[in-house]
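Here's the structure, in structure tokens; my notes come after.
A single protein chain has been removed from this complex, and every other one stays in its place.
On to chain A.
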Amino acid sequence: MNRFDYVRPSSVSEAVAAGAEPGSAFLAAGTNLLDLMKGGIARPTRLVDVGRIPGLDAIETLPDGGVRIGALVRNADLAYHQEFARRFPMVAEALLSGASAQLRNAATTGGNLLQRTRCPYFYDTASACNKREPGAGCDALAGENRQHAVLGWSEACIATNPSDFAVPLAALDAVVEIEGRGGRREVPLTDFHRLPGDTPQIETVLAPGELIVAVRLSADAAAFAGHARYLKVRERTSYAFAVVSAAAALRIADGRIEAARLALGGVALKPWRAREAEAALAGASPGFESFQEAAALALAEARPSGDNAYKIELARRVIARALTLAAAGTPERLPALPGSPFASGGSLHD
């Protein structure tokens, strides 16, 4: 239990002013924040409920062909927006592979990008966690860490970022529009989340009080729509966080890869863009060899942070498979089990 004030600003500028007060936290759908408050992990003294600020829930096509997704657009609304899903299929697939229908109906664009890690020691307030309490130590290091990071981690923190949505956004060079007291600024999604270093408590480039107002994808990103897949390997068929996931997108012309986009989820404290792999793929012919090479390059720097070496090999395979699926072409309709290696259900009598 935690006593807190609750304010409901009616405009972005009011929200930004309120959010800058020490101890404030923005509340969107609350599917992550309220859980953290109930568990005593987050203890804001003031909730700034941005959920009803008008104008933040639109999906707009921009004059240059890009799309602008308001911070309050619900995950489900975005995934089921036909035009959006047609142009950015792997973003829709990633969204629908996450959480559950109920959660997706509530969760917002901004909130999804800012959801906190699922490291169990972060949630267990009796454990030492540098992210919760800087300098306290990290109980995951010698603990149950099969799901922890294999890329970009530090001795201070080996957690991963759990968002599915952020992975294709990172691959497609999405841009985050941020509003603060000093006005509006834009940050590429790949620079938005920070690796832990010595300060795992600082998770993004947001300054206190800064509000995500929108996320933008360019027309260039839509050019990958024909060959774009999100693949998510998890410990059950649905309603589980990724062990490893990959967003893979290709532009193929005349049997050659013109350009490739590749990002990984579940392996680091941020969605992991694999630029060396992309560079190697550009100009190559799509196929087993080039995909293997890309996979190897993407994991070149990987090392286990604990009992999780299997994730490195798994990540290579997930990349190779995601690229193979992407090369085969985006399916006409989203699969019944989005992001799953199991495209459809079994039947007893067929």
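The working rule: a residue touches a chain if its C-beta (ideal position, glycine included) is under 8 Å from a C-beta of that chain, and two chains touch if they have at least 3 such contacts; residues count from 1.
The criterion applied here is as follows: contacts and distances are computed from a predicted model.
Q: According to UniProt, what is the chain that's been left out of this complex called? Choose from "Mycofactocin biosynthesis chaperone MftB", "Xanthine dehydrogenase family protein molybdopterin-binding subunit", "L-serine dehydratase" or "ABC transporter permease".
A: Of "Mycofactocin biosynthesis chaperone MftB", "Xanthine dehydrogenase family protein molybdopterin-binding subunit", "L-serine dehydratase" or "ABC transporter permease", the absent chain's UniProt record names it "Xanthine dehydrogenase family protein molybdopterin-binding subunit".
Q: Which candidate, A:Ala106, A:Leu195, A:Ala240 or A:Ala284, sits in contact with the chain we can't see?
A: Answering carefully, the residue with contact to the hidden chain is A:Ala240.
Q: Can you tell me which of A:Gly40, A:Gly55 or A:Gly182 touches the chain that was removed from the display?
A: A:Gly40
Q: Please pick, from A:Arg46, A:Arg68, A:His81 or A:Arg118, the residue that touches the omitted chain in the full complex.
A: For the chain that is not drawn, the touching residue is A:Arg118.
Q: What chain A residues would touch the chain not displayed?
A: These residues of chain A touch the chain that is not shown: 1, 3, 40, 118, 120-121, 124, 126-127, 139, 142-144, 146, 233-240, 243, 310, 313-314, 317-318, 320-321, 337, 340-343, 345-348.
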